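Missing here: one protein chain of the complex. Every other protein chain is in place.
On to subunit A.
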Amino acid sequence: MSSVLYDVPGPKARRISLIGSIIGVVVIGGLLVLAVMTLAQQGIFDANRWAVFQIPDVWVLIANGIGATLAAAAVAAVIAFPLGLLLCLMRISDNAWIRVPTRIVLEFLRGMPVVLMMLFVLLVFATSSFVAVVAGLVLYNSAIFAEIIRAGVQSLPKGQREAGLAIGLTSFQSRLTIELPQAIRRMLPSLVAQLVVLLKDTSLGYIVAYGELLRAVQVMADFLGPQYLFPVFFVAAAIYIAIDLAVSRLAIWLERRGSRRAAGGVAHVPVAGIPAAK
């Protein structure tokens, strides 16, 4: 592999790099071995601790946790996306009486922790924890979706809207039939990346006592005994991360595919998951 940051390695540099690699592997591997040995000393790897996974009920609880996580994420995503579209249309409306209040609401929603919104809904409206989780996710993510789509609309060439208006479409028709379809297509990778954030944020349901995966881990550890906390946590965390990794991969795949297909390419996924406001 060649990089512009350093010269193509010669024999000496290759040797140094190899030695560095070996030292790096030894250090990282050593730390891992140390961690594993510490864990082993505590009997984490005793077969009877992991035998807990032979109990079918444990898997039922884990499956229920995954189901609850995915259900909250799916319902929230399905509601948040149309709401985000609507908020985006209001945010870029020609009418200042609609535009300015929407802008304030969006700033407000984006500046608040999701878990605070969940707690608010839970306590103030005395809803079930499922509704609280979904409502918190919807409020926050619809604001982010709105900002992402807006960034997409603004990234379109000016001529798109001008042409739409010139052939006699109303402003709203131009937005709906000309600009939004292109904007959404362009921002598809960012929207999917935001879905990963939404999926990750379902774990905040743990805090408002929603029975998602992490809460299931806690329940099992309380029920079976603390010695099973680590094995159960380990498996649950691995499942959570695997699901998120899969959706992240989808976003990257869409970005690669989109840069070949969509007119003008797609926008890159911003690092923080949130496009910088313009």
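Some observations on this one:
As a working rule, contacts are C-beta pairs under 8 Å (C-beta built on N, C-alpha and C of every residue); 3 or more make two chains touch, one makes a residue touch a chain; residues count from 1.
What we mean here is this: contacts and distances are computed from a predicted model.
Its record in UniProt calls the unshown chain "Amino acid ABC transporter membrane protein 1 (PAAT family)", which is the match among "Amino acid ABC transporter membrane protein 1 (PAAT family)", "Glutathione transport system permease protein GsiD", "ATP-binding cassette domain-containing protein" or "Cation:proton antiporter". Note that of A:Pro11, A:Pro56 or A:Gly111, the residue touching the chain absent from this view is A:Gly111. Listed for subunit A, the residues touching the missing chain in the whole complex are 3-7, 9, 13, 17, 20-25, 28, 38-39, 42, 44, 107-108, 110-116, 119-120, 123-124, 196, 200-204, 206-207, 214, 217, 226, 229-230, 233, 237, 240-241, 244-245, 248, 270-274, 276-278.
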